[in-house]
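Please read through the structure below; I'll follow up with questions.
Note that one protein chain of the assembly has been removed; the remaining protein chains are unaltered in position.
Chains: A, B and C, in written order; residue numbering restarts at 1 for each.
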Amino acid sequence: MAEFVQLLVSGLATGAIYALAAMGFTLLWQTSQTINFAQGEFVMLPAFIMLSAIKLFGLPLYAAFGVSLLVSALLLGFGFKRLLVDPMIRHGVLPLVIATIALGIFLKEGVKLVYGAEALPFPEALPQGIWRFASVSVTVNDIGVLLLVFAMVLALQGFLSRTTTGRAMQAVAQNPDTARILGIDVPRMITYTFLVNAALVSVAALLITPVYLAKFDNGESIGLIAFIAAIVGGFNQIRGALVGGLLIGVIDNLSGAYISAAYREAFPLLLLIAVILFRPQGLLGRAEERRV
Amino acid sequence: MTALLQVEGLARSFGAIKAVDGVSFEVGAGEVVGLIGPNGSGKSTLFNCILGQIGPSAGQVTFEGQQITRRSPLALNRLGIGRTFQMLQVFPRLSVRDNLIVAGQEHEGRLFGRLLAPPDAGLGAAADEMLEQFRLSHVAHQAAGDCSFGQQKLLDIAMAFMTGPRLVLLDEPAGGVNPNMLGDLHALLRRLNADRRTTFVVIEHNMEFVMRLCDRVLVLAQGRILAEGTPEQVRANPAVIEAYLGD
Amino acid sequence: MQIRKMLALAALAVFGLTNSAGAADAVKIANVIELSGGGATVGTNWRDAVELAAKQINEKGGILGRQIEVTHYDTQSNPGISKAQVTKALDGEPYVILGPIYSSSTKVNMVEAQRAGVPQIVGSEAAEITKKGNPTLFRTSFGQDASMPKIANYIRDGVKAKSVAVIWVNNAFGKGGRDTVVKELEARGIKVAVDISTEVQQVDFAAEVAQAKNSGADLLFPYLHEEESARLLRELKKQGFDKPIVGETTITNAKVIQLAGDAANGVRAHVGLSPDAPSPLIKKMVQDFEAAYGRKPDHNGLKGYIAVHMVKAVTEKMGKFDQQNFAKTLHGMTITTKDEPGVLMDVTFDDKGDPDRESFLVEVVDGKEKITTVLPPLGR
Partner (left out) sequence: MTRWLLPAAVLAVLIALPHGLKSYGIYLLSLWAVYAMAAMGLNLTLGYAGQVSLAQAAFLGIGAYVSALLTVNGVSFWLALPLAGLVCFAVGILLGFPALRVQHHYLAFVTLGFNALVFLVLRNEEWLTGGTYGVEGIPRPSLLGLPTQSPIGFYYLSLGFLVVLSFALYALLRSPWGRAFAALRENPTRAESLGVDIRAYTLLAFAIGSGVGGLAGAFYAPLVEFIDPTPFDLGTSLALLLMVVVGGSGYFAGPFLGAALVMLLPEWLRFSESLYLLLYALLVMVLMATCPSGLLGLWAQARERLSRRRPPPPVLETRT
């Protein structure tokens, strides 16, 4: 029982970080039909930006995080949209998918070139320690991650539903044509979602890199899990991505411990396939009107 | 005269909106029937319900006395029902001639038989004749996507005839066609009707075109049949005028 | 003939296959090693040490008066590519092939070198490699067959553990080690409390640690690559794992200690070769390496350094560059540090190509590897 609770909590914590990447993924899809196969690399890159800021300017971690927010917004938000998505989106979904696969390789190899192929240590973002309740022990770090992510999700939800800009972004996500008729500056709202994504991946990087260590190919696993989480939860729902991320984190931990460690990676995939086949809109998603 | 196509009480709603609300009508063999109505009156939904593209919530459709409600588009094609879509639907990267051949090749025979059939599936002559009839011979080997809009429109209709259907449902055949070509199109459809005894149901916005082409016209408004009769009768019906003006 | 020449030119244009002739009298050594992919850390250490050794030997006049010319080939840590690279290396007609380290790669490409009759000196440790009857293959360090019994003895006699949790990486290296150590542990009446497979480049070890913690094992035996080892150690610390951690070689690697930080303290291991070994020769080598590359080598660095000096020792014993007799000479040969200081420790090769020498038990104290015991050679 103690083990179960422990696995649950640590699964939730990792899942919460995946959820951040998945939410960004979902936002991009909603507003601009961008399936970002480089999302994993988008989480990898800010970690190196932070490391550079720490090393070059001797900044403390949180100041470096601020730098990485700015740089990510510029490169992964604005630059990504203007240089890759805008010129390509008219060709349809598939070329953009392939271009983002290539972008992923590009970022990975670029980071490898600059920082080398070896992993680098990364400072802890949250306080460490262990809390024990009877036989159950949970780490302070896990609880901190969970609290932080939930706060972020609430803030994001609040922003999207309470502010004018946020509501405009949602309108664009639901129906760009109607949004345009309503006088919403659609391209600007799309740019905003790319900026929000850049912020989300920066936070994800801050939280996950102490565990993953900073390495150029970290994106491979994060990216895949972010897709799975986004699709399982519901491709058109922010809440869906959150639930998807948490679910995948927990399933990954529990199946590894209780079913089969060798097939651990298979369970999220099986869930993914089952969801796509039997509930393509995702667990929390609304059915999209398609066909014809 | 037995009806070729019978529609009884067909209905389909999307959420609270009743797009098609209990429509019944019959089409006799050899008839050319027009289906008109203001935007959003449910014409295309009605077509899609008849043709198995979307399932109706109630009602039934009979073709030559056979129940065809909720049959797949594929099955309907095999029975001898052809159609065109509101938006242009050709295969842009295939040549014009291949568009016609692919439209005809699947109608008969077995799947594996077709693998071993000659490349033109034995339809070369039929396709060439169709090209001739639709005056598309000169663009036969061009990619369909590179043809003019009018040529694609003709191709779109010609494709529906490649299987030798007994009933063809045309969704806005005149939409976007330039006025000079409308006469040709009219003559063509009339000739097909006369030569092949093909029955037509035509959705059309171009009133003049529809009134000239059709033997009988159905008027749809808010998912129901508002009026029915010869073009003259419909034109004179005050309810129809009301429906269009009130739109 | 004319056509052949033209084709060769065409091939040159298409493939860019320029075989730089180099100095006519230089000895060509091909180094096929992991320079990118998962094995980049270990491969880079090996490569740099090979460079260092070649440079030092060349400065002192080379081998039998001939300079060494090393060409590096990157296996990308991928077995298929390693085979292509060995083929490519063989096209250059090298005297000896060095590397690779990853066992899964060695298994694929050793056939090529064997077929060409070119001696190959590898850094791999998987047990099966020297069991395939390849007459021209040599290891630089203990195979798992040699190291795991030492570990098992230490677990039984040194730590006196009754049950062990084993966490291993599911590839040729990890599976080989796991199979060997489980066999050895069971032969000594030690229970394997929990047996956990993990993925190459796995990042999250929360589930594994929780399982190990709750298995009731009184010792953890991890057998993973460097980065995964570091991640595991950090997670162990995070979850407050308080049982002894005893591993084999990798776990106390400098890179692991750097990445794991505090979490590495207290970890113990059996190490075949250690840069911290109490030997003036090794200290000297480590200093030279640090002077050249600005960082400390790990055991893979030592392996690469030794490999080049093995070539020197054998060739000098033969008195000429005799590729055919290279393997025959090295089998059963003992190289002492008196004859060849570059092998760093006295070593004897058996008829399968496995080395035997002293080894060490180490413990990480304050972020440094400390030798606690020197174990004698197996002498089998």
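To be clear about the criterion, a residue touches a chain if its C-beta (ideal position, glycine included) is under 8 Å from a C-beta of that chain, and two chains touch if they have at least 3 such contacts.
Predicted, not measured: the structure shown is a model, and the values here were computed from it.
**Q** As a test of the contact rule: which chains in view would the missing one touch?
**A** A, B, C
**Q** Among C:D91, C:E186 or C:D351, which residue is in contact with the omitted chain in the full complex?
**A** Missing-chain contact among the listed residues: C:D91.
**Q** Touching the hidden chain in the complete assembly: which of C:N58, C:N153 or C:N170 does that?
**A** C:N170
**Q** For the chain left off this view, which of A:L113, A:L182 or A:I259 is in contact with it?
**A** A:L113
**Q** Looking at the full complex, which residue from C:S104, C:T140, C:S229 or C:N300 touches the chain that isn't shown here?
**A** C:S104
**Q** Please output the residues of chain B touching the missing chain, sorted low to high.
**A** Against the left-out chain, chain B lists 51, 53, 72-74, 76-78, 82-83, 85, 89-95, 97-98, 101-103, 105-107, 111, 114-121, 124, 141-144, 146, 159-160, 162-163.
**Q** Since one chain isn't shown, list which residues of chain A touch it in the complete complex.
**A** On the side of chain A, residues 35, 84, 87-88, 91-99, 101-106, 109-110, 112-113, 224, 227-228, 231, 262-263, 265-266, 269-270, 272-273, 276-277, 280, 291-292 touch the unshown chain.
**Q** Using the document's contact rule, name the residues of chain C that touch the chain not shown here.
**A** Spelled out for chain C, the touching residues are 3-4, 6-12, 14-17, 36, 74, 78-80, 83-84, 87-88, 90-91, 104, 107-108, 111, 128, 170-172, 174-175.
Going forward, only the chains that are shown with their structure count from here on.
**Q** Whose C-alpha centre lies nearest the centre of all protein C-alpha atoms?
**A** Closest chain centre to the overall C-alpha centroid: A.
**Q** Roughly how many whole angstrom separate the Cα centroids of chain A and chain C?
**A** From the centre of chain A to the centre of chain C is 37 Å.
**Q** Counting only Cα atoms for the centres, state how far chain B is from chain C in Å.
**A** Spacing between the chain centres: roughly 74 Å.
**Q** I need the residues of chain A touching at least two other chains; which ones are they?
**A** As it turns out, chain A has no residue touching two or more other chains.
**Q** For chain B, which residues are shared contacts with two or more other chains?
**A** Not one residue in chain B touches at least two other chains.
**Q** Touching chain A in the complex: which residues of chain C?
**A** 35-37, 40-41, 44, 170, 196-199, 201, 203-204, 206-208, 210-211, 213-214, 226-227, 230-231, 234-235, 238-240, 255, 258-259, 261
**Q** Residue numbers of chain A touching chain C in their complex, please.
**A** Going by the criterion above, the answer is residues 2-3, 6-7, 10-11, 14, 112, 116-121, 128, 130, 137, 139, 141, 210-213, 215, 217-218, 220-221, 252-254, 256-257, 261-262, 264-265.
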